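Complex shown without one protein chain; remaining protein chains in place.
Each chain gets a letter, A, B and C, in the order it is written, and its residues are counted from 1.
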Amino acid sequence: MSLLHKAGRLAFPDVEAPGAPPLLEVDDLHTSFRTPLGLVRAVDGVSFTLQRGRTMGLVGESGSGKTVLSRSIMGLLPRANLERSGRVLFSGHDITAMRPRELRQVWGAHIAMVFQDPMTALNPVVRIGRQITEHLRLHLSMSRSEARETAIALLNSVGIPEPRARLRSYPFQLSGGMRQRVMIAIALACGPKLLLADEPTTGLDVTIQAQILDLLAAQQAERYMAMILVTHDLGVVAGRADDVVVMYAGKIVEMGPTNALFSDVKMPYTEALLASIPRLTDPVHTRLSAIEGRPPDLVSPPHGCRFAPRCRYVQARCTEEEPPLVEGDTPGHLFACWFPVGSITTRGPRPTTAAQSGPSS
Amino acid sequence: MPPSPDADAAALPAAGARLAVAASMSVPASSASKRKLGVVFWIAVAWICLVVVMAVFAGLLPIDGPDNLSYLSKLGSSFSHPFGTDELGRDLFSRVIFGSRVSLEVGFGSIFLGLVAGGFAGLIAGYMRGIFDAVTSAVANVILSFPALLLLITVAAFWGRAWWKITLIIAIIATAPLFYVVRSSTISFAGRDFVLAARTMGASRWRIVTREILPNVMPAAISFGLIGVAIAIVAEGTLSFLGLSVAAPTPSWGNIIAEGQSSTAASDPWIWIWPTLIMFMTLLALNIAGDRLQRFFDVREGRL
Amino acid sequence: MNRLRYVATRLGQLVIVLLLVSFLTFLLVHLLPGDPVTTILGPAGTAQTRALLRAQLGLDHSIPVGYAIWLWHALQGNLGQSYLSHQTVASAISQALPIDIELVIISQVLALAIAIPLAMIAARRPGGWLDQVGSSVSFGMLAIPAFVTGVILQQLFAVHYHVFPATGWTSLTSNFVQNVRDAALPSITVALASVAGYMRLLRAEMINTLQEDFITMARSKGLSTPRILMRHAFRPSTFPLLTAAGLSIAAVVSSDFVVEYIFQAPGLGYQAINAIYARDYLILQGDVLVIAVLFVVSLFVVNMLYAVVDPRTRRAAVT
Partner (left out) sequence: MTVSDPATAPQSAATAAPRPGPGGIAAAPLPPGLFHDGAVLTVEHLVVEFPAPRGRRVHAVSDVSFDVRDGETLGLVGESGCGKSTTGRAIIRVDRPTSGRVVFDGTELTALGPEALRRARTRIQLIFQDPISSLNPRRRVRDIVAEPLAIWQRGTPAEREQRVRDAITAVGLDYDAAADRRPHEFSGGQCQRISIARALMLDPKVVICDEPVSALDVSVQAQILNLLEDMKARYGLTLLFIAHDLAVVRNISDRVAVMYLGRLCELGPSDDVYARPAHPYTVALLASIPEPDPAAARNVTPIAGDIPSPIDPPSGCRFRTRCPFAQQRCTDEVPPLTAIGPERFVACHFPLATSGPRSSAGSAGSSPEPAPPIQVDTPPTAP
């Protein structure tokens, strides 16, 4: 497996020297799309850092900007109709300032990505062998046979039986779980330092999901790799991530070490999200606490806190001023809320039936 | 395809638009209705209407008859003969307009017939499947297996050249692709849950086909049909260019062009350039209108 | 094993379609007004030639038997004899066919050579200025029928500038250079008739393919853009092109006719049209049969190619 760790062409410090920059530092990142409807602010001022060997869970519902964020970190979004500002520092190098040629040396070699749907993310008409070996040969300048042997070793390490035979398979000949394993093998091939896993288990069955999450965790630990686990499922991050970042409408609303965050939720959105999940431990027919309404329009988001229109603790200040992301009592636990959970009592029970307004407001 | 969360992906020009749309999911969904056909589409439609109106009311227009010989007038264009006259002194403008009648009759007539027959068969075959589908698909397949223009030319040669015969043959040829478009579109909609819902609510087959499927299939059929009209006009034009369509004194775009570029008239290229230009504009307008409609309704191209 | 079976099924279908196509060709003669023999021979026919022709066309018998006789003759290469030139239909066809084959090959290679790069350039930046120009031009080209292109090219490059000969044909074997000069304008005309269609189709497919996750995946592996376009995007995008190429053979055959007529290249199309003018129905029937059979067979080949190139069509659908 030493082949996997051949140095890439761009110089990135391989070991964390004291005083070396963190592996990933995202600084006030904004990503917007120009659409016929206006500017869609998908990621709106996001900052965080990630150290080597850590797993960060990035949680949000659809439209929260989590997928766009993970792709902007990599610089993978097509540039047409894209507006981006802020910095993404990878080992101190600003990815947003890189030229396409430099980016391509980072992609696959230093930062790799696992996509949501392996059926669509694997090229349906290219044999698996070539899909694994092509960037091995590109980044690590391997010979055909070296790359082949490495691919077999990789398939073996992600738990694919008969790896040698599998090289000649096409993606459609594999089951969903096997396809996702192949995708992980592709992502791990060049020994990346950062793995972005974008909803890696969303389309999978729950027993297979557990296998894949275990596989990702094992590989992450073995390679001392940093991982960003993007998911809509708080359950997935609760068991697997060191840190959790919760996004809502393009912004980070709460982040912190997993245990600290789950044991002392500060942001009402996180609280509401947790409460809306049915629990195995609750009795049958427990009424769920739904978040009424729907996420805001990212073209013209509401003034103040973006969650305010759906928040049960909402106060006048929330609709006027945007709350900053600040640290609370626990170090490292940040949240963006004027009136964090526990600081104010509810204004009585909310209406139980959904009093939804018309379709578009 | 009908709107889905990423329905307006088609309206966004960039690759990666899906992501942008995914990001804009929370935009009020009424956005989908903001897709526009665009100015170009309406110009194309206006041109088609103009040509059709001129053809229909050609007899009422203050122009010479297409066969009036005016030996006194010059060949070049003038106020009374905007396109000039041909070598026999016939007013070219009038001939182009009267000539459009044959092209449009054959073009729209054949596609209309083909759409009615092929569309009806396609709806039934796509929804009922089974033996009817097998038989109609086989027939359509055989029609498609024949080189269309060859069929047209030979049947015209063996059978005769009346415009209705040509319309009929083109209609038969056009039935096959129109059948396939409607059939495949029907199959894709018939598999949708809303059709299943209608079934479980007890809707009759007739009701499902007319109320649930037909409105969804129509856009594809019509936009494809518009492009079909252009193809049919070209087919007729080719035929009359070869002198195998309507008989000589009756003008049609194809035979005016053929006469115009024959050796005696080669000195004045405008005699064939004018009809060519008008035909070009009409074909362009039909293609653009069809294409814009297709995109408006997000019909995937070329998937037969 | 499975693939053999697939090929066998398709071959069976091919035979059925061929039979139907030949049957329709056989029936053409029955469309002639009045007595076909009188129509074909005109007043000149003697009783003996009339009887011969009647037997040849299978008109003595009921339609199925007549068809069987006619097909039997046709399979032996006996398609009758022109009653004008007294040349056998078979030899007339064998003279004309190579010209068509040459025209089709040159024009299609030309069309694909123009269309593929243009489509890929257009698809890289959909909506960009290259794409807009390309789209407009292709729309314009779609609206110009082959007979107009032919006339324009002829007027421009033959009548006005004398770059190429306006009409005529020299066979490949007798004078290569002259053959190329003769073939240039007709081939370009046929190619232009196909380019726009190919281009639009491939562009649309490429744009769809480029939005697929597997392209983003390929980018995330750090592959270069040309490599992604060629290795990952092009192949999946060509499958519809292949089907379309099959169907556009129809367009080629059609434009072939009129183009050969304009440039007086004595291929099957030119021969057939002259046969129509001369009422030489047996030559016409023979030409129709050959073109139709070639057409059906090439459709079959394209379909088979499609199945070979796309691994997904080989799968036995699970679930």
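Heads up, the rule we're going with is that a contact is a pair of C-beta atoms (placed from the backbone, for glycine too) under 8 Å apart; a residue touches a chain by one contact, two chains touch by 3 or more.
Predicted model only: the values in this text are computed from it and were never measured.
Chemist: Kindly state which of the options B:Val39, B:Leu60, B:Ile131 or B:Met201 is in contact with the chain not pictured.
Modeler: B:Met201
Chemist: Just to verify: which one of A:Leu138, A:Ala189, A:Leu273 or A:Leu334 makes contact with the chain not shown?
Modeler: Residue touching the chain left out of view: A:Leu273.
Chemist: Which one, B:Asn216, B:Thr238 or B:Asn287, makes contact with the chain that was left out?
Modeler: Here the residue in touch with the unshown chain is B:Asn216.
Chemist: Where the complex has a chain not shown, which of A:Thr286, A:Ser300 or A:Ser343 is the residue touching it?
Modeler: Residue touching the absent chain, from the options given: A:Thr286.
Chemist: Mind listing the subunit A residues that contact the chain we can't see here?
Modeler: 61-62, 175-178, 205-211, 213-214, 232-236, 238-240, 258-259, 262-263, 265, 271-280, 282-292, 294, 341-342, 346, 349-350, 352-360
Chemist: When the complex is taken as a whole, what residues of subunit B touch the one chain not shown?
Modeler: Listed in rising order, the touching residues are 2-5, 7, 28-30, 32-33, 192-194, 196-204, 207, 211-212, 215-216.
Here is the rule we go by: only the chains that are shown with their structure count from here on.
Chemist: On a C-alpha centroid basis, what's the spacing between subunit A and subunit C, in Å?
Modeler: The computed centroid separation for subunit A versus subunit C comes out at 53 Å.
Chemist: CA centre of subunit B versus CA centre of subunit C: separation in Å?
Modeler: Chain centres of subunit B and subunit C, defined by C-alpha means, are spaced 22 Å apart.
Chemist: Pull out every residue in subunit C that's touching 2 or more other chains.
Modeler: 127, 216
Chemist: Of all residues in subunit A, which are in touch with two or more distinct other chains?
Modeler: 71, 80
Chemist: Along subunit A, where are the residues that touch subunit C in the complex?
Modeler: Checking each residue of subunit A against subunit C gives 71, 74, 76, 80, 100, 103-109, 112-113, 115-117, 120-126, 134-135, 138-139, 170, 172-173, 183, 186.
Chemist: Residue numbers of subunit C touching subunit B in their complex, please.
Modeler: 17, 20-21, 24, 28-29, 31-33, 126-127, 139-140, 142-148, 151, 155, 159, 200-201, 204-205, 207-208, 210-211, 215-216, 240, 243-244, 247, 249-250, 253-254, 257-258, 261, 272-273, 276-277, 281, 284, 288, 291-292, 295-296, 299
Chemist: Contact residues on subunit C for subunit A in the complex?
Modeler: Against subunit A, subunit C makes touches at 125, 127-128, 212-214, 216-225, 231-232, 235-236, 310-312, 315.
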